[in-house]
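Taken from a larger complex, these chains appear in their original positions, while the remainder are omitted.
Letters A, B and C mark the chains in the order given here, with residues in each chain numbered from 1 onward.
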Amino acid sequence: MLKVRAMVERILVINPNSNREVTAAIDRNLESLRFADGPEICCWTLEDTPLGIETARHIDQVVEPLCDLIAREDNHTSAFVIACFGDPGLASAREATSKPVIGIGEAGIAVALNRGERYGILTNLPEDINPGLRQIRALGLGARLAGIEAAGIAVVDLGDETRARAGLLSAAWRLKEKGAEAVVLGCAGMVPYGPDLETQTGLKVIDPVHAAAGVAIVFVRAAA
Amino acid sequence: MLKVRAMVERILVINPNSNREVTAAIDRNLESLRFADGPEICCWTLEDTPLGIETARHIDQVVEPLCDLIAREDNHTSAFVIACFGDPGLASAREATSKPVIGIGEAGIAVALNRGERYGILTNLPEDINPGLRQIRALGLGARLAGIEAAGIAVVDLGDETRARAGLLSAAWRLKEKGAEAVVLGCAGMVPYGPDLETQTGLKVIDPVHAAAGVAIVFVRAAA
Amino acid sequence: MLKVRAMVERILVINPNSNREVTAAIDRNLESLRFADGPEICCWTLEDTPLGIETARHIDQVVEPLCDLIAREDNHTSAFVIACFGDPGLASAREATSKPVIGIGEAGIAVALNRGERYGILTNLPEDINPGLRQIRALGLGARLAGIEAAGIAVVDLGDETRARAGLLSAAWRLKEKGAEAVVLGCAGMVPYGPDLETQTGLKVIDPVHAAAGVAIVFVRAAA
């Protein structure tokens, strides 16, 4: 809440996997939060990391390059967004900079609470559910969780539109039956399917990268 | 996430108490979230309501005029913010419109989670603590609460700068001792003291109206 | 626990909806708690309120007339019961009087805990479930909840005996399968179906108005 506007006003969104197509999709989806006189929003791909963050080890592996990047860019950046739902390296990154660092898992759920009484999470595979539950326990955000449902589509197969659409839609309906009113996309690769899911199910679909960027704007402009 | 930008892009921030000075302070504090090509952010005062929302009955009393206002303005509004920390009428308001309705209590805490491991709440009087705890239980956001501390200053006395500053600072330090890293201002009237609290204690101070307006932008621009 | 018996010993049960038939049914069902030398138990209908409390806004709308009534009757009343499962205006009513005010939602669940290891709630419609869960979180009484099941019958249709009986019975069986041992009727209009549900399912069926009146007697006679 300091009253001197920072010289730099840049939000750096880091895609921790090395898939540039995912970064490009994220980038397009953030267009709606780029304002003429607002903070610059840059989307970068982390180099030399897995193409998809699919395991606990992937999550751990990206932390070093992620923190290195954050340290290097600290001077020119107002806030960082880690664009992977597992929030890899969030605590470490917060040690690497005094600027706000926002994880899309934490921000996506936090924002979703404002759009529905209970929320669900769409995830890729059934084996993502237990790690997701652990993450939610760690975040302390489980009280309004309706459930986590898997689409049955690995991250790398999200490009198969027919299968992905069907798997996500089916999982979204199951979340609705469980009482979810808002649904958080548990993977950046699901973003293109969001509008369709929302139209067909009536659920409020939350893109967590978009939500995190909004939270970043709050923090950047709180310091304005 | 519908891909046709709405004609209207207005966020209507409603101060449920009838104190126009509070509305003016809120309005000034949201200046940093008004962008040249962003959603219009209007701050209105609810008529014929108490000067300060200090009791459960005050909270209940403002719901009818609040919902009436929301229904009247529904056509010209993209999202509503209820600018009272007790989130008066939030559920009722969500019945009155299909547009996003954001309560600053829920949004302020949700956003604060992204800025610190545990959060505290600054409240006016000791008798606000139990209702605050009930609200947090209802929100399901208690797992990372470090505490609620009262400044010992009634809403109407927040204009007494010396007393208010001292009371808030003392309460903020107590929250820090309890382990809070972020602190949410539990009353719109505390906003002017935020930067000073942040500087002196090192705590991240969250203005919940500002946070809620940011969440509103996310929802408005998700529909963009 | 003051040792001077109050002059007045009247429990005022207020039906916040304006449906006099519901009030009459409540009244009959409380006959078993009227003792020759016990507190008088009166059942009143709140004027100018909805015929059924079915939405959040209904809940909010009845608070003002409810509190006004309580304030007017304070001198002649020993304890108040708010006979709507959503506990409308409970906090506000407790500000309006120093006498005990008992909500049938809170009291019904609290008493049910004494009659079964886990409890379930019968509600009218599926859309009542999320608000019910929020209420239970706010009450802090979720740890032994087996579930909330909807009978699929709107409040206004509870008079249709065949449909109501079938819907309630089916929902009660689902609660039993989930492990409920006691079931709280989530709406005063369900009271006539209680004995039948109990006989057929073996569940302990709790009429929350009756439970609340019993709790009121405890408080009235504690002060005796």
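The working rule: a contact is a pair of C-beta atoms (placed from the backbone, for glycine too) under 8 Å apart; a residue touches a chain by one contact, two chains touch by 3 or more.
Small disclaimer: the values here were computed from a predicted structure and weren't measured.
The complex is a homo-oligomer: 3 chains are shown here, and the full assembly described by the structure file contains 6 identical copies.
Operating definition for what follows: only the chains that are shown with their structure count from here on.
A rotation of 120 degrees, rounded to the nearest 5, superposes the Cα atoms of subunit A on subunit C.
Using mean Cα coordinates as chain centres, the one most removed from subunit C is A. Legend note: the chain whose CA centroid lies nearest the centroid of all displayed protein CA atoms is B. Computed from the mean C-alpha positions, the centre of subunit B lies at a distance of 33 Å from the centre of subunit C. The centroid of the Cα atoms in subunit A and the matching centroid in subunit C are 43 Å apart.
Rounded to whole angstrom units, the spacing between the C-alpha centres of subunit A and subunit B is 25. Looking at subunit A, one finds that residues 143 touch two or more other chains. On the side of subunit C, the complex with subunit B involves touching residues 55-57, 59-61, 63-64, 67, 89, 91-92, 94-96, 131, 134-135, 137-138, 140.
The touching residues of subunit C, when paired with subunit A in their complex, are 129-131, 133-134, 137.
Contacts from subunit A toward subunit B in the complex involve residues 1-3, 32-33, 35-38, 100, 102-103, 106-107, 110-111, 113-115, 139-144, 194-195, 198-199, 205-207, 210-215, 217-219, 221-222, 224.
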